[in-house]
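The structure follows.
Removed: one protein chain of the complex. Kept in place: all other protein chains.
Take a look at chain A:
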Amino acid sequence: MSLEQLYQQVILDHARQRHGNTVPISGLPEVPRPPYFGHSHQVNPTCGDEITVEVERREEDGRIVLRWDGQGCSISMASASVLSELAQEAKPDEVAPVMAGFQALMHSRGQGAPDEELLGDAAAFHGVSRYPARIKCALLAWKAFEDALRQASADYPDENGDRSTGAGRNEED
C-alpha cells in the first residue's frame, strides 16, 4: 500500500478546503443556543488533535445543521469536512447508515470494499484502516458528531430522532 493510496487527493483537498468549518457557537456566550442543540469536544490525547462538533436539529423539519472546528492532521480534518458534507441538512435516519458504514470501513483492516454510493467522499478513507494509529484520527469527528447528535435529538419530538442515534452503539474509537 502506497502513501498515495492513504493520502488520496480527495483527502488532501478536503483537509485544505474544509466544508462546514466555522466558529462553534458553544464557545460564544452572547449567541443563544437553538432549542435542539448538542455539542461535543473530542481530543486525541496521544497527538493533541482536537475537534468540536455542533449539531442543531432544525425546528421545522428536524434536519441536521452541523458546524465544526478543530486542529489536527489531514486525516482528521478531511474526515470532519467529509462528514459535514454528508450530514449537512440530512435527516438523522439518512446519516445513520453512513455512520455505520464508515465505522465498519475504519475497522476493516484494509479488507473492506467501500460502498461509494453510500459513503461518497468518505470512501476515500479506506486506506486509513490499514494504519491502526490513524483510525482514531479518521473517527474523531464522527465520534463528536454522534455525541452532539444524541444531545440535539434528546428532546426533539420525533421517533426517528431516537432511532437515528442507533449508530451510537458502535462505540469503538
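The rule we apply is simple: a contact is a pair of C-beta atoms (placed from the backbone, for glycine too) under 8 Å apart; a residue touches a chain by one contact, two chains touch by 3 or more; residues count from 1.
The rule is short, and it goes like this: contacts and distances are computed from a predicted model.
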Of the listed "Fe-S, FMN containing oxidoreductase", "(2Fe-2S)-binding protein", "Dimethylamine/trimethylamine dehydrogenase" or "Cysteine desulfurase", the name UniProt assigns to the chain that isn't shown is "Cysteine desulfurase"
Contact with the hidden chain, among A:10, A:73, A:90 or A:154, goes to A:73
For the chain left off this view, which of A:49, A:69, A:121 or A:147 is in contact with it? A:49
Contact footprint on chain A, counting only the chain that is left out: 3, 6-7, 9, 12, 46-50, 71-77, 131, 134, 137
